[in-house]
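Following this message is one structure expressed as structure tokens.
All protein chains of the complex are present and in place, except for one that has been dropped.
The chains carry the letters A and B, assigned in the order they are written, with residues numbered from 1 in each.
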Amino acid sequence: MRRKSISYAKWGYIFVIPFFAVFIVFNLIPLISTFKNSFYENYLINGYQQVGPTWVGLSNYSELFSENVTLGKYFGNTFIIWLLGFIPQIFFSLLFASWFTDLRMKLKTGAYKIIFYLPNVIMAAAMGMLFFTLFSQSGPINSIYKSITGSTEPIYFFEGVWTQRGIIALINFLMWFGNTTIMLMAAINGIDPSLYESAQIDGANPTQTFWKITIPLIKPILLYVLITSLIGGLQMFDVPQIVANGGSAVDSTSMTVVVYLNKHLFSKNYGMAGALSVILFVVAAALSLLIFFLTTDRDKTKKKKKGGRK
Amino acid sequence: MAQLKKILAGTFAVVMTAAVFAGCGGSDSSSKGAAASGGSTDTSTADGGDNKGGSSAALKEKKADRITQTAEGSADSKKKLRICTWNEEFKNRLRAYYDQYDKEKSGMTGETDKDGNFIVGEKEYLKDGTEIEWLTTPNKDNAYQNKLDTDLAAQAGSDMKIDMFLIEADYALKYVNGPYVMPVKEVGLTDDDLKDQYQYTKDIVTDSNGDLEAVSWQATPGLFAYRRDIAKDVLGTDEPDKVQEAISDWTKFNEVAAKMKEKGYFMLSGYDDSYRTFSNNVSKAWVDSDYNVQIDDNIWKWVDQTKEYTDKGYNNKTGLWSEEWGKDQSKEGKVFGFFYSTWGINFTLAGNAKSNDLFYVCPGPQAYYWGGTWMCAADGTDNVETVKDIMKKLTCDAANMKKLTQETQDYTNNQTAMKELSNGFKSEFLGGQNHIAMFVDAAPKIDASNAGPYDQGCNEEFQTAFHDYFSGKVDKDTATANFYKAIKVKYPNLKTPS
Partner (left out) sequence: MAAPIDAVGAKSSSTNILIRRIISYTVLTIFAFLALFPFFLLIIQMTRSSVEINQGFKPIPGGSFWENFKTVMNNNNWRMLKALRNSLIVSGLTAFLSTYFSALTAYAIHVYDFKLRKFLFTFILMIMMVPAQVSALGFVRLVTDMGLTNSYIPLVIPSIAAPATFFFMKQYMESSLPLDIVEAARIDGSGEFRTFNSLILPILKPAIAVQAIFTFVSSWNNFFIPALILDDPDKKTLPIVIQIIRSQDLASLDLGAVYVAIGISIVPVAVVYLILSKFIIRGIALGAVKG
């Protein structure tokens, strides 16, 4: 690299200052204080009797890993519900994005693109309410079910483990598949059209173009979708809170980690909430790093690009 | 992970012991003993008396010391009456029944919106020019209490004083024994002022020193509202006396339930319908003097009864307040009856029934109460005279309270006024039945001596945990364990059997 390029380096620093200044004040400091809290016993009784803060070492953590708390189950619930929603989400989003951007199909797609994203503008809590009505004992789904099967007994959707999880996943899917579709479209549209043109000239069929050109080139965005969805999934709160009666319904099989965390926050139990936050942090970071390294290690083009950087 | 678990579990015993001690610091259990409830002749009081002392004694946390006010209310604060509440109920009562409320200046025409709330202007005033500022936070997810706790903790050092706040039965003791209330006597109400109020409405809000800390304008005895057409079909009569005879205790109630099933009806709508009749008649409180959570035999009776009803198809498996539950109260419903207290009958049931010929009420198998709202004077208030006047006019003034009951059908906390009113009262919704007379009989039987500061959370979590047992998802032991788990999260200081 030439010496001359150093003169631009200072701009790099200047441009990142706002981001990091804000980050330190509003994210890092609160994060540290949350971590600190996890080592203290610190809660309120009756709204006025403060217990602690007393240093208790790892006792909050040991409580969370003890038999009294089924934390593993809550992580499992979260992951299962996320996966139930994510698999159809990524499948259909990829399918739709490739259709929308396929010039040969000449689809009139404007309305679809807009409609698909629309569920995302409804608050998650409101979606939860609407679907609760939809699947309730006397709701439209049960009316249809009864009229088709002639059964007098409704399906108790919110008393079944998988029906309840399925409804939460369905809401998540419906809210996010449009979002993912738009994101993948933006990525596919960023691909040089001449690549497709030459592929067409070479006689490649749409399936081949999709797997050989589209997928490799939108891999960064796919990775982004996967990570943000995973993080979003870990943060799942509003929908299970409403659909699963604060997470407690059906033997807590739809209790997610954050719903559980919020229970501690509501009890003003800062110690336990802090410890749970730290565990959540570690799990989130581990999962994301795993995905990140698994998918970027083989990416050799990166090094070439870096060479060209000034 | 397993390794980590082991290490953590090792330190657990040592550290937790310390934590438990820390958690219980300051818990000086000065037992007031089972409260002497005035007119109560109910058998459950006798049971409560037997349990005095020992580990099953009710938790009566010692009244906390009040906090010295370090800041004085500003001039602005003195001109504002600031009241914390969670809904519109008290606002409407104050607007209509406090004679010092300035309807003209507040823009109140007497018109109501479709929920029955008075339409008023952006700012509301009393006749002396004091502005009323409502600090409204919804009840859900404990939001009201969280906000109230924060605001009251800041009260002593703040120059904007809260003057009044409202509380409910299920957590009344939390504030009654807390440091933020000005005793009613200090506000200026005398025993003579309060003599006509029902004893149980005073028991709930009496602190560990024996001082009354709050007052209520309502009493909330419960009744059993039943469908007249179904009663005729199954019992051959819809006369309240005869129906009452058929269901006067739980054994008879269960027999009728079986008959209902035979004819294709449900006895009750859902799992929680009879909960309050059991839970507000317990012989020991949810939490004992050592902070142990205990489940009363009466609560277990509810569990067994509801399980039986669910398995035998005596109920419609709905949840309280759900759409199906509401539907069951209409003509299309097939449910025989509902347990409702004063506020529920003319408000919720009437709304859902949409007919004046559908329901009658009778006392049911057991006297109970459900709900109720009390007003507290916030310690540090800089409008104490106004607070006193409001309390007096709304909770002690017989004529005013009689008028309130006549106009709103809310049952008020004044024995004399209610007795007078019960002469020849006719309820339009209940087909001309005199249900006020029934309330007059039921109210003195209420025993609230086992109410405690943790009731709200315990009731909520217990009902939630046992829904899974009723629906067959888990066995009784798992449901019990789930209840204890949830309680530990809600109240970290309580001890649960492991």
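Observations, loosely collected:
Following the convention adopted for this analysis, a residue touches a chain if its C-beta (ideal position, glycine included) is under 8 Å from a C-beta of that chain, and two chains touch if they have at least 3 such contacts.
Treat the numbers as computed from the prediction; the structure is a model and nothing was measured.
Per the touch definition above, the residue from A:26, A:55 or A:211 contacting the chain not shown is A:26. Touching the chain that is not shown, out of A:87, A:186 or A:294: A:186 (per the contact rule at the top). The chain not shown here is touched by just one of A:60, A:164, A:209 or A:262, and that residue is A:262. Per the touch definition above, the residue from A:47, A:178 or A:240 contacting the chain not shown is A:178. Seen from chain A, the chain kept out of the figure touches residues 1, 5, 8-16, 18-20, 22-23, 26-27, 29-34, 37, 92, 95-96, 99, 104-107, 109-127, 129-131, 133-134, 136, 138-140, 143, 174, 177-179, 182-183, 186-187, 189-193, 203, 205-206, 217-218, 220-221, 223-224, 227-228, 231, 234-235, 237-238, 258, 261-262, 265, 270, 273-274, 277-278, 280-281, 284-285, 287-289, 292, 305, 308-310. Listed for chain B, the residues touching the missing chain in the whole complex are 86-89, 113-115, 117, 119-122, 134, 136-141, 143, 147, 320-321, 323-324, 326-327, 330, 332, 343-344, 347-348, 351-352, 354.
Just so we're on the same page, only the chains that are shown with their structure count from here on.
With centres set at the average Cα position, the gap from chain A to chain B is 40 Å. Chain B makes touch with chain A in their complex at residues 4-5, 8-9, 11-12, 15-16, 18-19, 22-23, 25-26, 61, 64, 141-142, 145-146, 148-149, 152-153, 174-175, 177-180, 317-318, 322-324, 327, 453, 461, 464-465, 467-468, 471, 473-474, 478, 482, 485-486, 488-493, 498. Partner chain B is touched in their complex by these residues of chain A: 41, 43-49, 51-52, 54, 56-59, 61-63, 65-66, 68-70, 133, 136-139, 156, 159, 161, 245-246, 248-252, 260, 263-264, 266-269, 272.
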